[in-house]
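Every protein chain except one is present and positioned as in the full complex.
In this document, chain identifiers A, B and C correspond to the written order of the chains, with residue numbering beginning at 1 in each.
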Amino acid sequence: MKYTVSLNGQEFNLRVTGFLEIQTDSGARQTIDLVPLDANRYSAIIGTKSYVFELFTENGEKFLVYKNHTLPLLIEDEHDRLVSHMKQVNKDHPTGADVKSPMPGLISRILVSEGEIVKKGQAVLVLEAMKMENEVKSPLAGQVSRIAVSEKQNVEKNDFLLRIG
Amino acid sequence: MKYTVSLNGQEFNLRVTGFLEIQTDSGARQTIDLVPLDANRYSAIIGTKSYVFELFTENGEKFLVYKNHTLPLLIEDEHDRLVSHMKQVNKDHPTGADVKSPMPGLISRILVSEGEIVKKGQAVLVLEAMKMENEVKSPLAGQVSRIAVSEKQNVEKNDFLLRIG
Amino acid sequence: MIRKIKKILVANRGEIAVRIIRTCKELGIETVAVFSETDRTALHVRMADEAVALGGIKSAESYLSSEKLLAAAKRTNADAIHPGYGFLSENATFAEKVQNAGLVFIGPDPESIRLMGDKTTARKLLSGSRVPLAPGTTDSVSDVNEAKKIAAGIGFPVLVKASAGGGGKGMRIVHDPADFEQAMTASQNEAQNAFGDSRVYIEKYLEGPRHIEFQILADSHGEVVHLFERECSIQRRHQKVVEEAPSSVLTPALREEMGLAATEVARSCKYKGAGTVEFLLDRHNRFYFLEMNTRLQVEHPVTELITGLDLVREQIRIAEGEPLGFSQSDLKPYGHAIECRVYAEDPMNQFLPDTGKVHLHRIPSGPGIRVDSGIVDGMEVSVHFDPMISKLITWDVNRERAIARMRRALEEYSVSGVQTTLPFCQFVMNHPAFISGKFDTHFISDFFRPDLLMLSDSALISSLATGALNAVHWYERESDALKVQSRSTPEFSSAGVWKIRRK
Partner (left out) sequence: MIRKIKKILVANRGEIAVRIIRTCKELGIETVAVFSETDRTALHVRMADEAVALGGIKSAESYLSSEKLLAAAKRTNADAIHPGYGFLSENATFAEKVQNAGLVFIGPDPESIRLMGDKTTARKLLSGSRVPLAPGTTDSVSDVNEAKKIAAGIGFPVLVKASAGGGGKGMRIVHDPADFEQAMTASQNEAQNAFGDSRVYIEKYLEGPRHIEFQILADSHGEVVHLFERECSIQRRHQKVVEEAPSSVLTPALREEMGLAATEVARSCKYKGAGTVEFLLDRHNRFYFLEMNTRLQVEHPVTELITGLDLVREQIRIAEGEPLGFSQSDLKPYGHAIECRVYAEDPMNQFLPDTGKVHLHRIPSGPGIRVDSGIVDGMEVSVHFDPMISKLITWDVNRERAIARMRRALEEYSVSGVQTTLPFCQFVMNHPAFISGKFDTHFISDFFRPDLLMLSDSALISSLATGALNAVHWYERESDALKVQSRSTPEFSSAGVWKIRRK
């Protein structure tokens, strides 16, 4: 089985050639001594090097944690690769963005209105959470096309707040 | 449902009268705020007192652990009670005892032979475990009626070793 | 008069409730925990001798309700209340109610809290003394135009600060007069939310200051000592993340001078108990009184580690009416201590609070390590309370070694389920500015970028990629225990989170 693994932005083409055995693009074969621990943690010994890492997913995105560093992880086989490549083509010309709530909280103020033109980094609303007022900023320049929440409304993490563009 | 609970040798007659509600022999009703934690541990709040305890069983015997104290626990309903009472009657005249291995190890020496009369507390065999020689002693006075192991034999915890009486 | 305390109700939650219970156990004092609806299985409830439900989910319905707290104390026959920090710890009215109910309030008298709690009153009180103050108003301002004029008079940049405030809440820096109005409104709103008091005042904003604070102890017999300083300059959102003692910039002469000022502040308000006098230290080693916190401080452990004292024990003894039993000349700092606060926050994303279930919490241990935590496996970090879940403190004979030990401890510390400030603290411990001791409260804006938290060792990344692929290919879904879980929801999402099937 052939895979493309992207970790921390670095891409690796790897082939699973046997139990816990990997072949890299250069043809080198490598066995790994891998055992699961608890809570999605694994202990790996590669050669003599010892690693403990954790895997988790959040909102469908995969991550690997190593010594408290969280690294984005993407593992695709040949089929996945084709599909995601096609998606990528369509995404090359982004025209807008959904702004989601970064955490649960209360919408204390909305600073923009529908139709308004905003700059990248401009505060669009104020979210109150954990006794702090947090400004939510626009990820890009554009026009506010839709506001899905109102003031004093409680929102959950990742709730859709408004759309730019 | 009516139960007899024996803990640390103390006996309690309790009736379950509702969800997390108990009635004692004296007729007093008591509610208990009980939630399970991890690894068979429970947090109980009775009145205002807060307790954390663990339950476990070993070889069919039940135990409760509280602040590192391990207390023998027996919970019987009316039916259990009747059965165990009948058993008890037969057990009132013990005539012998099985000696079991207190831990995994190697039988390094057997100090008695079948038919031999032994005193209570007399060493009957030597078990080597964790680099130590441990003497296994007779729990009562009597005659060695059977020896089930031989020297240099490996045994597991609770393996039957020999019988007195 | 000595009044022995037999049972203490701890009017708090989380790590500080656990911290207080620990000392009570050592003193043979019984403890009563209180808990909101979501805290039934929290560590402080498990550890206390008694526990009383307050009901409610939000602070206002639970840990901020003086009625419920006093009822719980009455029900359990507690003879004292320890407020911890935050919540009602600096609320003079609460302290008064506690005393009126015939209970001991473990803290200063309500009058001292009142004097120091209102930052403008404190400034007024000290304006005649030898304690240096930063330029600014000694009264609160409510009219935005008047405030703007005052700010212009002091000269921008200025700080808008909550009169009732503390801990950076309600504080705004204003560089540009054009931003003043919005900043003042935000400050007033936050102050109203956090303290129920929207008054603010204006103070000169010092460029590149260090935040240095002195721990003081004062008994009811007139003895006041300081336990040296804590350096608290590493902050995000005006809240401390890393603290240490001693500070690497104080000379013995400056330490003595500032210590003297700190005890003078305590004396000025007839202080009793453990308190903290905060100063700003500018680039020319001039210091200015900032505020006095009339309670135990989050970062008190670094002081405990360099003095050998248990500050909660001292608080209780003082509250009982005992004399301190030692004076300033008996005290000498021993070694160096550093504290890293573990917040459930994402340092990759503006330190925004993260919430969710902590699947696994494994603390470091071994020589010179202390962990004060309120978290256990499976516990929920909710939006209702402060996101600080733990404090990691290291001690060693000198600063260099205490840093090396902290690096080791941070690497050992494992929290799964929520993002934390652990990687940020690793960044700090490895940064040349921190190591050299040459840094100020702008450390984050001067030196930190989220991408600096990423790994750059490609050989390491390559090995981890191999590990990840094998883990997913061979072990995923093998059993319940091994399956790859979502971080926010412990149950396995069956909708193909991982697309790869076992061979």
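Keep this in mind: a contact is a pair of C-beta atoms (placed from the backbone, for glycine too) under 8 Å apart; a residue touches a chain by one contact, two chains touch by 3 or more.
None of the values given here were measured: they were computed from a predicted structure.
Residue-wise, the contact with the chain that is not shown comes from C:Met47, picked out of C:Ile5, C:Val34 or C:Met47. Although one chain is not drawn, the whole complex shows that of C:Val18, C:Leu103, C:Leu280 or C:Val298 it is C:Val18 that touches it. The missing chain lies against chain B, touching residues 1, 3, 5, 7-8, 10, 12, 14, 16, 19-20, 22, 30, 32, 34, 36, 38-42, 44, 46, 49, 51, 53-58, 60, 62-71, 73, 75-77, 80, 102-105, 108, 126, 128-134, 157.
Where chain A meets the missing chain, the touching residues are 33, 35, 37-38, 43, 45, 48-50, 52.
The missing chain lies against chain C, touching residues 18-19, 22-23, 25-28, 47, 301, 304, 308-310, 334-335, 363, 365-373, 396-397, 401, 404-405, 407-408, 411-412, 480.
By definition in this document, only the chains that are shown with their structure count from here on.
Compare each chain's C-alpha centroid with the centroid of every protein C-alpha atom shown, and the nearest one belongs to C. Greatest Cα centroid separation from chain C: this falls to B.
Centres computed as Cα averages put chain A at a distance of 53 Å from chain B.
Annotation for chain C: no residues touch 2 or more other chains.
Annotation for chain B: no residues touch 2 or more other chains.
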